[in-house]
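In this view, the complex is presented without one of its protein chains, the others remaining in place.
Right, subunit A next:
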């Protein structure tokens, strides 16, 4: 043996195992806020996925008699009552989860992909690339989010695609700035210097070391952005910028459609509103507790 055996140091015996992820997972499980958020998110996702089987009635056909002056409220057959066209409100709220999830996830993924690409360019190359990308990002961030989304959606012509792209575009600068900042911080760290000195090529340092170590806050931001994406989608739909198809049960649109009946059937506004709150709250709680679990500053 090259060195005396006595020099061989025993490695800590306890099976802590794995990486930092496991540590974060443990803290997440002990946090009641995280559990509440996870339950709400699970409820939302399960409803969204299983809506066709959970819903008692078809979402797009009248199932009862309504007139503008008498819209039946909640009853044993129709838990949330009927809407202004005689469709089952409960069914429509369940199906609405499905649309919200699709719009939220697609717009999030689009925005994240675009934003991360911009952030990666700025963070990896620095210099004038960084300058140009970040000035564009600053310009985008200087316009209020929903106003910007309305502008983009209106430019693209209303429709679900337009809504998703609009929300994605609004979220892009947030991710770009976040990733770039993280990468700049990581770039100055000792392990990057160490990798450089053992001859690791720049591309591998950026993609193999700096990028993975910069992604944690992106995951947190992604969870939080899902909440705002759902709210924004509802907002755009409420303003009439979503699909024109009245058979699509979209929460924001349902809110808009029930405005006229607010005095006769106020509950029609309450149910989709509550649904939006539950979905957004779930992702916000989960995102915040993820941030706490992953951020070393909060470690106890």
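Worth pointing out:
We adopt the following convention: a contact is a pair of C-beta atoms (placed from the backbone, for glycine too) under 8 Å apart; a residue touches a chain by one contact, two chains touch by 3 or more; residues count from 1.
In this section, contacts and distances are computed from a predicted model.
With the options "Electron transfer flavoprotein subunit alpha/FixB family protein", "Dipeptide/oligopeptide/nickel ABC transporter ATP-binding protein", "NADH-quinone oxidoreductase subunit J" or "Sarcosine oxidase, delta subunit family protein" in hand, the undepicted chain maps to the protein name "Dipeptide/oligopeptide/nickel ABC transporter ATP-binding protein" (source: UniProt).
When you scan A:113, A:132, A:194 or A:274 for touch with the missing chain, the hit is A:194.
Considering the whole complex, the residue from A:180, A:209 or A:291 that touches the absent chain is A:209. The omitted chain makes contact with subunit A at the following residues, 1-3, 7-12, 16, 18-20, 189-191, 193-202, 204, 209, 212-213.
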